[in-house]
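With one protein chain held back, the other chains of the complex are shown just where they sit.
Let's look at chain A:
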Amino acid sequence: MAYSFPEEVLEHVFSFLSSDRDRNAVSLVCKSWYEIERWCRRRIFIGNCYAVSPDIVIRRFPEVRALEMKGKPHFADFNLVPEGWGGYVHPWIRAMSAAYPLLEEIKLKRMVVTDESLELIARSFKNFKVLVLSSCEGFTTDGLASIAANCRNLRELDLRESEVEDLSGHWLSHFPDNCTSLVSLNMSCLGSEVSFSALERLVARCPNLRTLRLNRAVPLEKLPNLLHRAPQLVELGTGAYSAEIRSDIFSNLTEAFSVCKQLKGLSGFWDAIPAFLPAMYSVCSGITSLNLSYATIQSPDLVKLVSQCRNLQRLWVLDYIEDTGLEALAASCKDLQELRVFPSDPFGAEPNVALTEQGLVSVSEGCPKLQSVLYFCRQMSNAALVTIARNRPEMIRFRLCIIEPQAPDYLTLEPLDTGFGAIVENCKELRRLSMSGLLTDKVFEYIGNHAKKLEMLSIAFAGDSDLGLHHVLSGCESLRKLEIRDCPFGDKALLANAAKLETMRSLWMSSCSVSFGACKLLGQKMPRLNVEVIDERGPPDSRPESCPVEKLYVYRTVAGRRADMPGFVWKMDGDKALSADGSGNKPREVVERLGSSYAINFCTWLSYSLQSVPNTDARIITCMGQRNLFC
């Protein structure tokens, strides 16, 4: 029947499919659908830039208009990935500048972007509209100047949380006078002052501007000038929220806010002074998203503000809000969906605020739509976690960071296994989980048994043995990303579940007990994975095979080994550990012997370990052993 439809009709039908999954499914129906679909796919999402190469993408999808891509592993946010690891976007930009002249959008996360790349973007894509650089680095304000000067139809320039070498604020003045297309500008991560008059004029001539996130250097007294020129703003990030306390500054600000009737989101608030918060009260009832995570304001003032925001859906705040503030939040903001509480003093030895597990419990009780939590605190109990789990079974993201590693339940001094177990058991839709505190292998058993929709799991200082890792890898059917640090997980579970790794985007393990020998074996046996050892102590084969590697990053790929590995990254390939120059020196036989002894020992180990775990299906163990062992 496919033959009786003209291509144009099918293309038109496919154009209504926006999800990648649907498009992938469509392309598997038959060859002609594959062909038609690939010519009309316009948006590409690449979760790991090394999983595929630019050539492969371009060959399959010749008419792409929008690219979204991620580079470094998530733990790079916390300085666990050494400088120079990779994630360079330039090869992609180079390839696309030739292949996709009509490219309109580039959205990157955790990638290294250079001024050269930005200049190439500015030169190559005549219809370029959207540039989002999230947690990127490697470029300067000169690169931004190129984008501003050359992208005639630029709609979005969003630099959220990127590390930009700030040479000066002059880049903003490079937007030509006839640029009127801006819809979104986020420069909050930049340090230097831009020319305020240039900013004012830019804002005034862009009638479609909806999102404006200023940087800290924009003074509060001047904010009204911008608001008056952009009363249609939907999202505003203020600059520094402090000024000399003068009634004229205050009244100007109040009046300016009152003019912005469409405001839904607020952020910024560096150096915030409570005296100026009431200036915002007129917009509070419409606010759905509030980021106060840089505002060092105390609880009473926070409460006054937040309790006016009856329609609040998302709140990011510092732990200055304390338990009392969270109680007030729970009472006022019944639409709250996402709460993030950040630590004001993460490295202090003693608590500096009265924020405990109780705050989170209150919010879980009072906010029926709560589904996404990031919470830093210094004490937690199983009882609290069980309560939270029972209160909010629709939880989707739950990230809890108890500041002291391996802190037990502070009431009973037991591990927090039961608490997190309750979370995964009750919250059947849970997609993301980060755990902390004292945790044994038991919690991983709960996770493996219950967390069937879990896609991303972050573990630190937890578990007792390989059994923990084995539970996760064998039980979590939807797992895509697993990141582990400082856990006693070693070779056995990893090798036994090697096949699982091909169903995931990536696995990160640092400061664990995975030996170099096991890494080599994994690399040898799984050609569709890149098994990369990161070790700044020098070549791994200069140490015994049993020596644990510093860091391991494993990801599935169709692009083979990457060509840009720095000197401290080694890819495990075949019977050798290949470093950047392709050299390696361990004989094949040793690795194979290693493999078979692992296999035999694993079988015995697995059945021995699982004997002590009740209610385990023996049939599954045997099947598991046969499926995952490869001797």
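Everything that follows uses one rule, which is that a residue touches a chain if its C-beta (ideal position, glycine included) is under 8 Å from a C-beta of that chain, and two chains touch if they have at least 3 such contacts; residues count from 1.
Convention: contacts and distances are computed from a predicted model.
Engineer: Can you pick, from "Auxin-responsive protein", "Nucleosome assembly protein 1 like 1", "Mitochondrial ribosomal protein S24" or "Flowering locus T", the UniProt name of the chain not shown?
Structural biologist: Answer from the UniProt record of the missing subunit chain: "Auxin-responsive protein".
Engineer: Which residue from A:28, A:413 or A:558 sits in contact with the chain not drawn here?
Structural biologist: In the complete complex, the chain left out is touched by residue A:413.
Engineer: Using the document's definition of touch, tell me which of A:14, A:100 or A:270 contacts the absent chain.
Structural biologist: Per the contact definition at the top, the residue touching the missing chain is A:270.
Engineer: Would you mind spotting which of A:153, A:313 or A:344 touches the chain that isn't drawn?
Structural biologist: Touching the chain that is not displayed is residue A:344.
Engineer: Which listed residue, A:148, A:460 or A:473, touches the chain dropped from view?
Structural biologist: A:460
Engineer: Among A:125, A:376, A:420 or A:446, which residue is in touch with the absent chain?
Structural biologist: A:376
Engineer: Over the whole complex, note the residues of chain A touching the chain we left out.
Structural biologist: Spelled out for chain A, the touching residues are 75, 77-80, 161, 163, 189, 193, 196, 217, 244, 270-271, 293-294, 296, 342-347, 349-350, 376, 401, 403-406, 408, 413-415, 438, 440-441, 460-461, 464-467, 485-486, 488, 490-492, 513, 515, 517, 544-546, 548, 587, 589-590, 593-594, 597-598, 601, 604-605, 608-609.
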